[in-house]
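Of the protein chains in this complex, all but one are displayed in their positions.
Going in written order, the chains are labelled A and B, and every chain counts its residues from 1.
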Amino acid sequence: MEVIAKALKRLREKRPLVHNITNFVVMNTTANALLAIGASPVMAHAEEELEEMIQIADAVVINIGTLDRFWISSMEKAVEIAGKLKKPIVLDPVGAGATLLRTKTALKLLESGNVSILRGNFGEIAALLGEHGKTRGVDSRTYDRNVAKILAFKAAEEFGLVTAVTGEIDYVSDGKRIYAVENGTHILSRVTGTGCMVTAITGAFAAVEKPLNAAISSLVVFGIAAEKANVETEYPGSFHVKLYDWLYRVDEELVKKMARVRGVEP
Amino acid sequence: MEVIAKALKRLREKRPLVHNITNFVVMNTTANALLAIGASPVMAHAEEELEEMIQIADAVVINIGTLDRFWISSMEKAVEIAGKLKKPIVLDPVGAGATLLRTKTALKLLESGNVSILRGNFGEIAALLGEHGKTRGVDSRTYDRNVAKILAFKAAEEFGLVTAVTGEIDYVSDGKRIYAVENGTHILSRVTGTGCMVTAITGAFAAVEKPLNAAISSLVVFGIAAEKANVETEYPGSFHVKLYDWLYRVDEELVKKMARVRGVEP
Partner (left out) sequence: MEVIAKALKRLREKRPLVHNITNFVVMNTTANALLAIGASPVMAHAEEELEEMIQIADAVVINIGTLDRFWISSMEKAVEIAGKLKKPIVLDPVGAGATLLRTKTALKLLESGNVSILRGNFGEIAALLGEHGKTRGVDSRTYDRNVAKILAFKAAEEFGLVTAVTGEIDYVSDGKRIYAVENGTHILSRVTGTGCMVTAITGAFAAVEKPLNAAISSLVVFGIAAEKANVETEYPGSFHVKLYDWLYRVDEELVKKMARVRGVEP
C-alpha cells in the first residue's frame, strides 16, 4: 500500500499533462477527474498538432468510445508518435465486441506494440482476445471472477503490456503476476464514464510510475474515492459530484488505510 | 396512472439498451439520465458500425442538436436500419425552424416513415408542420396551450406517428387521441438538455411500451423526478444533480401519487 501512496504523492508533485483522444460522452468528466486528482488534462485530436501536443504531454490516453474514421486515423497517429517519443499510452477499448469496427480498431492500436496499459471491462477484453485468434472460446460476456483473472493474465501476455480487467473485482496483470483490487462501489455503474475516468487517471499515474503499479494505483485510488463518495450519498447524481470531491481529497493516509489489493495465483 | 407505473417497472426489469445519435452538448447528460432511470445508453455514429449497434439496441434516439453533413448521413442511415430491424425510433428535431438545415433534416428523417415518436418544443413542431406544406400559417413561435394541443394532434396525423409537444403543459397525440401532461417544473428551462433527456428516456420507454404510452410515461416520470428535485433546491446547478438522483429514486408509488395526465378533446 506504501507504494500506491507514494505514487499518489508523486502524481501530485509532478502534475502530469495527460493528452486524451477520447469519446464525446466523457470529455468533460475525464478532464474533471484528471484535474481533481491533481493532473492536467488536454484534449486534442487534429493530426496536424498531435506531434507537438504529445511532445509536451507526460502520457497519452486513447479511448475509442465514439470513434469514426477521422478519429481512428488520429488515434493511430497518436499511438505512433507517442511510441516514437517513448510516452506511456493507455488504451480503453470501449465497446470492443459490440461492433467489429471497435474490436478491429482496438486490435490495430494494440498491434503497434506501443500501448503500455490496456484497461477494459470483461466483455471488451474477452472480445479482443477472441478476435485476436488465440483465445477463441472466451465468449462469455457475463463477468466471472475466475475468467476475469485469466483474461487479464492472457491479454497481458498476448499483447505484451499491462492489462486491467475491471468489474466486481478488478484484475491487473503484466503477464507474469496478477493482482486483485477490491476497492470500488456498485453505484459507479450508474454514472456514465466512470470506467473512462479510471483509464484517464491511469494515464496520470503512468506518467510517474511503471505500468503495473500505475494501473493498480489508479484502480485503488479511484475505488477509494468512490467508496468515500458513496458513504455520503447513495444516489447517482450526488455521487458523481462527490466522486470529484473525493478524487481531490483522497490522500496518502486514506490509501494506506483503505487499499484492498492482493497478489493472486495465475 | 397504473399503466405508467407498470411501464416504469418493465423498463427497470428489461434495462433496455438505447442507441443514441445525439448532439455534443447533451451526450453526457442523456447518458446519465438513461443510467439513472435504469436503462443502458450507447452512443455511436460511425456508419460502419450502425447495423451491428442497432441490432443489439432496443431503441434508437436521434437528436439533431449539433448536426453537420457527416452526422446527418449517419442519422439517415440509422433511421433506415432501425426501420428495417423494426426498432422503435424517437426523433428530437432540436432547432427545427431556427435554420433550414435543421428543418429539412428533421423532415427527411420523418419522411422515412420509420420514426415512432417525435418529441419537440412548440416552435420546432410548428416549424416542421409549416415546412411540410399542409399547415402553413402556424408560425407563432410563442407557446400557446391551444395551439400546442393542435400541433401535437396535427403532427401525429401528418407524419403518422406519436408526437409530444412539450412546454408549460405537454401534449401527446397519436393523431386520434390527445393527452395533456402537467408534470414538470419551471427550473428545467435553466439546465441545458433537459428536453433531450426526456427524448432519450422516451427511447427507453419505447423499448418496453407502445409509442403513445411510452411518450406519456416518459414525460410523467421525468416531470415527477424534476418536481421532487425542485423541492430540494431552487437553483439550477443543484437541481441538475438532484434530477439524476430522482430519476433513480422515482418509483411506482410516486408515479401513482403524482402523475398528472388527462385525455383532452381534439
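Operating definition for what follows: contacts are C-beta pairs under 8 Å (C-beta built on N, C-alpha and C of every residue); 3 or more make two chains touch, one makes a residue touch a chain.
From a predicted model like this one, the values you see are computed outputs, not experimental measurements.
Between the chain not shown and the residues A:K84, A:H186 or A:R249, the one that touches is A:R249.
Only one of B:S40, B:Q55, B:S112 or B:T192 touches the absent chain when the whole complex is considered: B:T192. The chain not shown here is touched by just one of B:G95, B:G120 or B:G175, and that residue is B:G95. When the whole complex is considered, the residue among A:M1, A:V42 or A:L100 that touches the unshown chain is A:V42.
When the omitted chain is restored, the residue from B:M1, B:V25 or B:M258 that touches it is B:V25. Considering the complete assembly, chain A touches the hidden chain via residues 24, 27-28, 31-32, 35-36, 41-46, 48-49, 52-53, 56, 70, 240-245, 247-249.
Seen from chain B, the chain kept out of the figure touches residues 23-26, 28-29, 65-69, 95, 98-102, 189-193, 233, 235-238, 240-241.
In the analysis below, only the chains that are shown with their structure count from here on.
Annotation: 33 Å between the Cα-based centres of chain A and chain B.
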